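A protein chain is absent from this complex, but the other protein chains hold their places.
Coming up: subunit A.
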């Protein structure tokens, strides 16, 4: 039985919309609306969804870079949501983040050495000599050279910068890495290098990943299990193989069908999803997907489907699979 590293229970984030002359709260954007999942030790959980589905907000709430409105996050059984800021900072030694934009996430005025050293200083790890040594080691680990330590971020290409971002996340020897679109800003040939690096590092340091991305091909490649989000809700979660071979939720089916496949011989009988994603400040009643769903029934318009285990290990939130 796999050990659970991180557990999320009914996590919600409602951003207030203020309006009127007194800045009264006139509504809310339900960026993340009641999601629960868990991550096993040593596995990679992929989270996919289109823009605005709440996948990045979820990632940030796990780190408490955004305070959740409601819900619990348990890391190794320890509740994170009620920790003080100081205690939370200490917890972040165990969980680190890699960001999407390798240009914006590194301070342009600091040398690589300073960037990489900072997490160690914050967490009070080692003395000066040890820290410098560790910076050099880590640069080699991510495929750069130790002489790169004296350089500034602008002297590196996008792929190299992302390597620095990964090295920074690894400095404190965390157990969990939350990677938010780590390869989407990179060229195809560089993207595969970074993906391979992430896989190597996982093996070497027994890391657990939460991999947030919109590219279904990339997510399938790297993930053990995949969760699909739509409009702040988790609609389906299961093992990667199962999800791609036998998607249950109509949204997952549509999403997979929409991915262009690099094979011109394949005849595509695809059904296009019509319309746009509804606004999360005014989500549709019942199932959030019912406005675009082909198999919409009456119940979908009124009652929100819960995430249920339909096959062993395969969860989906859809009335179609309701147990009779």
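Methods note: a contact is a pair of C-beta atoms (placed from the backbone, for glycine too) under 8 Å apart; a residue touches a chain by one contact, two chains touch by 3 or more; residues count from 1.
Everything that follows uses one rule, which is that contacts and distances are computed from a predicted model.
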item	value
From "Peptide ABC transporter ATP-binding protein", "Decaprenylphosphoryl-beta-D-ribose oxidase", "Peptidase" or "FtsW/RodA/SpoVE family cell cycle protein", the hidden chain's UniProt protein name	"Peptide ABC transporter ATP-binding protein"
Chain not shown: contacting residue from A:17, A:65, A:259 or A:297	A:259
Listed residues A:218, A:235, A:287 or A:300, member touching the removed chain	A:218
Sole residue of A:7, A:34 or A:50 that reaches the chain not shown, by the stated touch rule	A:50
Sole residue of A:159, A:283 or A:305 that reaches the chain not shown, by the stated touch rule	A:159
Where the unshown chain meets subunit A, residue by residue	50-51, 157, 159-160, 187-193, 195-196, 199, 214-218, 220-222, 240-241, 244, 254-266, 268, 270, 272-274, 276-277
